[in-house]
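For this depiction, one protein chain was excluded, whereas all remaining protein chains were kept in their positions.
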Amino acid sequence: MYDAGKIMTGLVVFLVILTLPFWYSGAMGKGGARPEVKLPEGEKKCVESKEYMRDSHMDLLNQWRDAVVREGKHTYVSEGGARHEMSLTNSCMKCHADRAQFCDRCHVYLSLNPFCWDCHLDRKQTGQGAK
Amino acid sequence: MAEGPKFDQIAYYTHDDLLKFDYRPPATGWMDIPANLRPGTWIYPGKPKHLEYLDLPNPRAWSPADEDWKLPENWKEIVSNGIRERLDKYRSFRVFMDICVRCGACADKCHFYIGGGDPKNMPVLRAELLRSVYRNDFTTAGKTLGRLAGGRPLTVGVIKEWFHYFFQCTECRRCSVFCPYGIDTAEITMMGRELLGLLGIYVNWIIEPAANCFRTGNHLGIQPHGLKDTLSFFADDIEEATGVRIDVPMNKKGAEILFVTPSGDFLADPGIYTCMGYLILFHELGLNYTWSTYASEGGNFGLFTSHEMIKRLNAKIYAEAKRLNVKWVLGGECGHMWRVLHQYMDTMNGPADHLQVPVSPITGTRFEHARSTKMIHIMEFTADLIKHGKLKLDPSRNDRLRVTFHDSCNTARAMGILEEPRYVLKNVCNSFFDMPENTIREKTFCCGGGAGLGTDENMEMRLRGGLPRGNAVQYVHERHGVNRLAAMCAIDRATLSTVCEYWAPKVKVMGIHELVANALVMKGEKKRELNLRLQPVDETEE
Partner (left out) sequence: MNVVLPFFAVLALILAGYVGVKVLDLKFLFGVLLPYAAIAVFIGGFVYRIVRWAKSPVPFRIPTTCGQQKSLDWIESDRLDNPHDTKGVIARMALEILFFRSLFRNTKTEIKDGPKVVYGPNLWLWAAALAFHYSFLTIFVRHLRFFTEPVPMLVGLLNEADGFFQVGVPPVMVTSLVILGALGFLLLRRLFTPQIRYISLAADYFPLFLIIGIAGTGVLLRHFVRTDIVGVKELAMGLVSFKPAIPQGVHWLFYVHLLLVTTLIAYFPWSKLMHMGGVFLSPTRNLANNNRMVRHVNPWNGPVKVHTYEEYEDDFREKMKAAGLPVDKE
């Protein structure tokens, strides 16, 4: 007794599931190219370097939150000596005003759901400031 | 100097000496430790005449104690081809060679390991003995990386090691219950023994019965007239005990049922009383059945030799059923016999289209679960009788017995007949106590002498292997005053007698149908003052 049919069916099912990444996105009509983010038009320089902001902005935001909420500090001094108010809404979103055009682009691409928006609102959604 | 006991006697071994071992393995890796073939651990090799009778290769006189085992010149090639052939014929073998992850769950499940601490008796290492050669010669990793990939070349030392350890495995399948992939060491051992067989390496305690069985129809070599005499003597003893003269139908054409039992039941205490039990039961039922001298063996030492030998010996049962024109076949109390009847017979020698689905002529029960093989176990038959109230039983006749039950490996793990014997036992005796949970049913322990290891010259290993079972028996003896161990297996009845004598000396062994017959109230019987052993019924033992 070989049960060849059952084994081959199992093998095919396994391989189809396993190779899901190779056919899924094509089937969904998406190429998976790097998302375009809308950069602010006026401002060229962020709080820190572009690389740092890209890889570690969550650390910075976390640091800011702790400083503001727990220690009552409000001013951040960057590597280059520039001073910024530690506020997502008032500093970050002053330039990156459109969450959907900026934050969400990468977050959605990577299926990330940061808890920033559990408390903060973006102006676009509500038409007014969060504070 | 007075002669002391020898290595094939239990008196040679003290508990203290035997238990002087440590589960911690030695510092030296197992590949670097050659087999220690000391007397008491191995079985005498097959005599040339038996090999010749069965047309087996390389018959010669030799001893495992010799340096030279007189292997055929091209022995390496023979083994290598043998492995390849079996990899292609058995998925079990190929898969089990490949997928072990050495998790170690099986390690302390083997009775030989528990009672001896030899790491090569851990099922995983027993398999590695063969797997290492498989890797070395049949896998890319093994061929290129050798020992680093767990491979080792095939040498005479490896063959000796295989002989030592594949005849220290009783194919009981307990490890297989615990293995997350169901790897069955019995399969590995069967392959290992087949490979050794290709070189003419057999043990006499297996191959002589196999040769006997081929010629005379049973392992003991009882010839037809001898079997008739034996059963007549039983009838005499039965008459003495019960006052009832019973018939022994033999080779009777046109009988409804062919009855086949292990030949161990024809010889020696306590198997013979089980056999008398069958005779009494069948007589009382007025069953239209027959014994056969040609198919006078239910057991099958082919199982311990090779798949081919299983088929060669097993063929007689269906052939005889056809010749005698019976409707179906009933099988007696035996362990490995039922492994063969349940898992191999129909495939090998079926389909048994000349037979009918077994129907009990007494109760009318149709045994649908045996509708293809057409053979049922006597415990199924008797349990059905009792359930339908067809037997008049007086369990108080067994009152001086406090009984426990040993699940035989093969009936437990290759069939699953667990409740039927317990049901029968509880109906024929008033004091029944199970052994601890980890030692019964699918977790039951081997008697230490199954798969052809139940002889005397390997007594040390038998006593070691018998420790877990013996100890569980001793436990119920101490706790519940158990004095009888019931077993539905001829090998068990023989080997557990030794195991109990050594590890649980107050407990004696008996078959279930001996208990049934003691309790069975027969038509026309005299006052039952003697049991089947012709001992007074009332007198309390010990």
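So that you can tell them apart, the chains are marked A and B in the order they are listed, and the count of residues begins at 1 in each.
The definition used in the following text is that contacts are C-beta pairs under 8 Å (C-beta built on N, C-alpha and C of every residue); 3 or more make two chains touch, one makes a residue touch a chain.
Computed from a predicted structure; not experimentally measured.
Note that of B:30, B:44 or B:433, the residue touching the chain absent from this view is B:30.
Among B:250, B:267 or B:359, only B:250 touches the chain that is left out of the view. Only one residue from B:39, B:72 or B:182 touches the chain missing from this view: B:182. Interface note for the absent chain: among B:164, B:193, B:316 or B:400, the touching residue is B:316. Although one chain is not displayed, its contacts with chain B can still be listed: residues 15, 19, 23-25, 29-30, 55, 87-96, 98-105, 107-109, 114, 119, 122, 124-125, 128, 139-141, 148-150, 173, 176-184, 187, 214-217, 223-225, 228-229, 250-253, 293-294, 307-308, 311-312, 315-316, 319-320, 323, 342-344, 346-348, 350-351, 365, 367-373, 375-376, 380, 383-384, 387, 412-420, 423, 436, 438-439, 441-443, 467-468, 471-472, 475. By the touch rule set out above, chain A reaches the unshown chain at residues 1-4, 7-8, 10-11, 14-15, 18-22, 24-26, 28, 30-35, 51, 54-56, 58-59, 61-62, 106, 108-115.
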